[in-house]
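Of the protein chains in this complex, all but one are displayed in their positions.
Up next, chain A:
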Amino acid sequence: MGLMRAVFDMAFRPGMQRMKPQGPGWPVRLFHIDTGGCGGCGMELQALSCAPFDMQGAGFGFVHSPRNADMLVVTGPLTRAMAPVVQAAWEAMPAPRGLVCVGACALDGGMFGENYAVMGGLERRVSIDLAIPGCPPTPMDVLDGLRSLFRPPVPAPDTQGGVAAGGADGAGG
């Protein structure tokens, strides 16, 4: 894990550009990795990528290679077997890049917590650009979360909403 943390820490250097700039680069391309969950969050991402949710219209699309991705979308608790896979995907992504955690498991391990095979969530390990809680969050929760990345920054984080977007310091590097 030490190596992985080092890679993440390097990648999330404070002060870097927060997100892929809007403009010719649209849509924002997302690469999904299930790091060991029940598959519920993945199902809701699949629903989001299809009709009637207008994910493409909102400026987001899933891709099949991290080399083409702007943001890494993680679901499920991080198992020890999947940690190096996440690291490899992250390293393959071009900069600037960002990290989205979808669901309770990806954030803090959810109901699986930590044990001999599971490291828990990413929350306490790396900076996250966007955290979408829920078990699982609905496709609309995820879409609202993604769209919040492009809203103007608010002075204080909204603790009432279902979505917590990372500050500029949690930026994709």
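Keep in mind that, in the parts below, contacts are C-beta pairs under 8 Å (C-beta built on N, C-alpha and C of every residue); 3 or more make two chains touch, one makes a residue touch a chain; residues count from 1.
As a working rule, contacts and distances are computed from a predicted model.
S.K.: Between "Amino acid ABC transporter membrane protein, PAAT family", "Oligopeptide transport system ATP-binding protein", "NADH-quinone oxidoreductase subunit D" or "M20/M25/M40 family metallo-hydrolase", which matches the UniProt record of the unshown chain?
M.R.: The correct option from "Amino acid ABC transporter membrane protein, PAAT family", "Oligopeptide transport system ATP-binding protein", "NADH-quinone oxidoreductase subunit D" or "M20/M25/M40 family metallo-hydrolase" is "NADH-quinone oxidoreductase subunit D", the UniProt name of the unshown chain.
S.K.: Which listed residue, A:V28, A:L45 or A:L146, touches the chain dropped from view?
M.R.: Of the listed residues, the one touching the omitted chain is A:L45.
S.K.: What residue numbers in chain A mark contact with the hidden partner chain?
M.R.: So the residues of chain A touching the missing chain come out as 3, 31-40, 42-47, 49-53, 62-66, 76-77, 79-82, 84-85, 88-89, 111-112, 115-118, 135-136, 138.
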